[in-house]
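The structure appears below as structure tokens.
A single protein chain has been omitted; all remaining protein chains appear in their positions.
First chain written, first letter: the chains are A, B and C, and each begins at residue 1.
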């Protein structure tokens, strides 16, 4: 059964230096509050896993929390580059960042394999691209029935999986709706999991399009109202598109980036932007 | 875009002698009306595919429509045997029935592979059982990353996939809820598909737990109110448990079986039991 | 208060389940026992049916694993591929509850064919259903089945679901993640595998059942555990709860129907 605990305690208990950590949320329900708590707790050498690193990993990378990134698309959606990510890759600032790069289909299937207790997944993907040349984690596999050659990728089973959701009940059952993305797979694939939620309610009344992750499949639940901002939680908050655009300027420069983190993440009483 | 047509026409156009046909519905939304129409149209040499053959395949097999059955559990749920199925296997009446037998996990993953455009699926299954000894469609496969040996099964891509659902709109978009089973996978895995529905409505208002199969992924939609009886359609009909119990006696004897089919399926104006 | 041997069997099975456990349940005797446990000492027991219903809380016993009551009372309803791939296969389930048509000395289960050739068997049984993967992947398996020489055989005619295979080490060799059949509950007593040989041996006799009778109903030379004990008789509370549960429901089937 999931324990409902404060965010700070959940992160302190679950996330250790050197862990592989997946903070997911495919363009919706991105767990910014949890990511900021990881920055506040000063974690180091994390292997960060995420399909779309987005602003949250730009911030973790810029603060030197990560030594490796496993991802499939590292941009600022609809805006352009992630400058802290690029600075780390192009100039090794503030620390060199090892990359393991996949396609979305490959990453999604790696989480599916992890959630399914399988060591690998099979897909029609990567063939003819230069991606297999950059990692040992993309290999050909032959169908034992047709002889056709396809592509295999290894399961992802992060030490810690962290997602945001709209609601949980007091027993720790989690409910989310809208774009459900890869949330369930990450929780089920991870060895330990944390779900931050907009609110904790007495009863999870059924909602169209909602999925429920039962409490017994989750390690911790923590209340984090607004915890997905500047991403959003459908029916609770709206996506702060202006901040995504503003981030381009903030993150372009190392000093303005640090100043923003100091003010909005590290300062006493700071709240997720 | 799915065409909305009468059931009789849909079956006549889609189902031909010798076709592989999957009528699915995992203990819910079983397409009895469509199955009875196949009996009325006197199809022969069908390869019938279904996880739980249930009464509907007992009826098709007893009427000599099938030459082969691909399945994973052939019983009368909660009651006992399928006597027509057993008579065909044990005594070859009315015709010999070739069997290809799997586990539920194997069948489910075969449909998933079929829906995914993959030639095979991988699972932890069958190991140590006598099932692989009876078919060439269960083979070992080795993980290219860990070297672990798992099991592969080939994709299922039936010529025709038939399922029942609660509702469709006039454009042919299909909506179903409750136990969704394997319905979506069968429609997507099949070369041609038919969805029978309790009713056709102007608007598919969102429902908790409902999935929608878009019109452009379906071949035909046909109205068949009560078309899943004696199975059920949640919120429209209830499961006729008494009939499932009564079937044991009806089907035990070849003559009483034929008499029942004559009266309830073949007779003019007969309706699905 | 008098009771039948079936009632003793079902109650003994229910007692195996603990509060908060997650239990993958087949229809018939397993479903009756699991729901009895949930209604008595094991409140909070999480029931999973292979129809995709997670945390089902049926008020009456379902005749089919697809009964509407399961979806209506579940915490979550997922697709059939998901229930097997995301929930059963990774070993998240504490207890798998199975029936059997044949059970051999190593706890291997046959629900496929009895006698004759596979293609022309003497008796064609329903088949595998979800059982092979339940037997493989649940952390432990409980088998509930009426005991007779026809059912408890030296060697199964067909291995549908693996117990301990041909003995110690087989499950590990086959890569089966679960521990295998920990307990076999019958209408005569309770069996568990010998820790050394993995052969099923008698650990409990139900009240009024003699060791000879249990041995006569077993197709191999049935050994007994050093601490062979008598099963506690059903309490009035247990019997009342069981009868309330079954009152509204058709009789469960006589053999492994986990696929239905």
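The definition used in the following text is that a residue touches a chain if its C-beta (ideal position, glycine included) is under 8 Å from a C-beta of that chain, and two chains touch if they have at least 3 such contacts.
Predicted model, so just to flag it, every value in this text is computed and none were measured.
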I'd like to know which visible chains would be in contact with the absent chain if the whole complex were considered. A, B
Per the touch definition above, residue among A:181, A:214 or A:227 touching the missing chain: A:181
Kindly state which of the options A:111, A:220 or A:260 is in contact with the chain not pictured. A:111
I'm checking contacts with the chain that's been left out. Which of A:8, A:44, A:127 or A:249 qualifies? A:127
Just checking the interface: what residues of chain B touch the absent partner chain? 1, 112, 115-118, 173, 184-185, 188, 211-214, 216-217
Can you name the residues of chain A that touch the chain not displayed here? 26-28, 51-52, 71-82, 85-86, 89-90, 99, 101-105, 108-109, 111-112, 123-131, 134, 148-150, 178-182, 184-185, 209, 231-232, 234, 238-239, 241, 244-245
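The rule is simple: only the chains that are shown with their structure count from here on.
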Taking contact as defined at the start, I'd like the list of chains shared as neighbours by chain A and chain B. C
Per Cα centroids, the chain farthest from chain C: A
Between A-C and B-C, which chain pair shares more contacting C-beta pairs? B-C
Between the Cα centroids of chain A and chain C the separation in whole angstrom comes to 40
Report the inter-chain centroid distance for chain B and chain C in whole angstrom, where each centroid is the mean of the CA atoms. 28
Check: chain B positions touching at least 2 other chains come out as 123-124, 148, 150, 209
Contacts with 2+ other chains: residues of chain C: 85, 89, 137, 177
